[in-house]
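Just one protein chain is left out here, and the rest sit where they should.
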Amino acid sequence: MSGLLRRLVTVNVVVLLVMLVVLLLLPTYVSNRALLSVLAIANCYVMFAASWDVLSGFTGQVNFGHAAFIGGGGFVVGLLSKYQEGVPALGQLASATVGAALLGVLIGVPCLRLKGPYLALATLSAASALLQLSFVFKAQTGGEEGISGVTRLTESGLGGIGEGLTRLFMGAAFYDGLRPLAQSTYVNYYVTLVVMALVLLGLLRLGYGRRGLVLRSIQQDELAAEAAGVPVVRYKLGAFVLSGALAGLAGGLLVQVRGSVGIDLLFIDLSLLIIIIAAVGGVGTIIGPAIAAYVVMLLQLFYLDKVRFFQENPELKLGAFSLFVIVLLIVQPRGLLPPVMKRLNAPAARRNALTLAAVSAAGAGQASTTSSDVEPATGTDTEPAARG
Amino acid sequence: MADALLEARQVTRRFGGLTAVNEVSFSVEEGSAVGLIGANGAGKTTLFNCLTGFDKPTSGDVRLRGKSLLRMPRHKVVHAGVSRTFQIVRPFPDLPVIANVMVPLIAAGAKGDVKAQAVGVLMRVGLAARAADPSSQLSEGDLKRLEMARALATKPTLLLLDEPFAGLSQAEIGLLSATIGQLRDEGVTLVVVEHKIGSLIALVDRVIAMDQGAVIADGRPQDVMRDPAVVHAYLGGGSFG
Partner (left out) sequence: MDVLVQGALTSATLALVALGFSLVYGVARIVNLTHGSFYLIGAYAAYAAGQAGAPLLLAVLTGVGAAALGGLLLYVLVLQRLEHQEVALLIATLSAAVLVDSVVRYFYGAQDRRLASFADGATTIFGVQVLSSRVVAGVVAAITIVVVLSVLRFTPVGRMVRAVAEDGEAAVLVGIRPRRVMLAVVVVGSALAGLAGVMAAPYGVVNPTMWLLPLTQAFAIVILGGLGSLNGTILAAVVVGFLDRFVAFTFSGGEIYVGLITIAVILTTLVVRPSGLLGQAVAR
């Protein structure tokens, strides 16, 4: 479609592409396996954060129980591994996605009329309820221990993609020379990277396209959106379902990477961590939370885990992040990245204004030729205000 | 005899003990322009909300071409061709002007270059030059025009305007009035709630006057303005253009 080239030049997409290129080539230059393992997990967290953002950042329905979708998807994978051994990894992920999407409907419908604190409580409670349920069905879910021995990516068809990519970038000989555990590190890395890339690209296209604009309008003023003919209920619910489905997919993937699923995927800690990541990165930008997820994970690996205090007291890491976000909210509620992104996006906005002035000066009717140069979506012109 | 475009049948709206709208009935023919006047608290805005699907009458019916609006979800009412503006403007504050207009276009299922179409709508209300500005930067007059643009983008057959001239200078009123007049000439059916009677009369061929939730007069503007009941209702206190 016309304007595609222009859209590709959007800063957000450029950032994403640069990021992807770096990540794809990373293993050829860096042989730190621990780093790759962390990055594989980080790729999943990126998806957690981005899926949260498409719901909470775009429609303004701030979800305090995102872990429900993540854990839900994860447990679908775990339970399938335990009870239906014949299901391949891809099938497990598909089921996790569908299951989480259904959960999205289940949670989204009661939440349609809720706002702010009511919504926060409802979503918080939903995640909490799921956690309680996992204890009620201890026998199946394994209670505190969870389920281990989940189908790993390496043992599956999906892993084949990872294997293929490793051979491609690192050389076939390299791959064959590795021990199985090391092989799985690379497979996990590449598979999560590919899935994440697809998810992010899809979300960007959605977020900065027509539907994204409509979603944003709902957050700005729901009543006005209705007056404009927007089927608000459909969009709000749709956002819940999409957010849930993607989080469930990522949760399932994470479980396949780890090889086990535990109740930690349903904790309020996880929900809060995602919110923190999104708040830091900039709510409503998709890319912001994605980058923040990497930053947080890498910060953990390189800094926090090296500090003895945190090595001895891992539970304090979340406490540290909590403290950090409190300070951040007091000082700079919009997050760290939006001010930066705004400055980067400014040239595009100015360019737009000039073209439009030319259009209006030219009068009616002839608009079509010049406007194809104008970016179709306005997401780049404004930084949506991060509510907070 | 074709159904009137809009028909209110015994519309009543009660809030607890207060009856805001009391058995109001009237019909609006396609292509006509109707003014709705009344003192503050006469029930105009409540009636307005009932007519546009933003509030549900306690009893009575509202029909669009014979079909009841009451059970339609709000966005369907808009898609059926009924659009409204808000008395206190409700733009999408953090979105640029053009995005404000793109949203209703997208919601209406516009194909192709939505941005260009939005520019077209903005040109009709004279806001094209400010397309890239955030709507929060607009003056009151411009915001009213933006409201109008948003309503226009839904391609309405029936347009209901809630106090479009409130808070505007004489010059701004003139501009907006011209745009509204153009719409009327194009065949859009109008229902306009307004306090500024002078400016209203120029646009409409029929006036309905309300007082305390009921219709007290309905007819040609000059007749209604001279109707003793109307004069009586206003001498006591309501604001008057």
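A and B label the chains in the order they appear, each numbered from 1.
Basically, contacts are C-beta pairs under 8 Å (C-beta built on N, C-alpha and C of every residue); 3 or more make two chains touch, one makes a residue touch a chain.
Fair warning: this is a prediction, and the values are worked out from it, not measured in the lab.
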Note: the excluded chain touches shown chains A
Touch with the missing chain holds, among A:L90, A:V105, A:L133 or A:A182, for A:L133
Can you name the residues of chain A that touch the chain not displayed here? 62, 64, 110, 113-114, 116-118, 120-122, 124-126, 128-129, 132-133, 135-136, 268-269, 272, 275-276, 279, 313, 315-316, 318-320, 322-323, 325-326, 329-330, 333, 387-388
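FYI, only the chains that are shown with their structure count from here on.
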Calculate how many whole Å lie between the centre of chain A and the centre of chain B, each centre taken as the average of the chain's C-alpha atoms. 42
Where on chain A is chain B touching in the complex? 2, 210-211, 213-214, 216-217, 220-221, 223-233, 349, 352-353, 356-357, 359-360, 364, 367-368, 371-372, 374-376, 378, 381-382, 384-385
Enumerate the contact residues on chain B facing chain A in the complex. 54, 73-75, 78-79, 83-84, 86, 90-96, 98-99, 102-104, 106-108, 113-116, 119-120, 122-123, 128-129, 131-132, 134, 150-151, 153-154
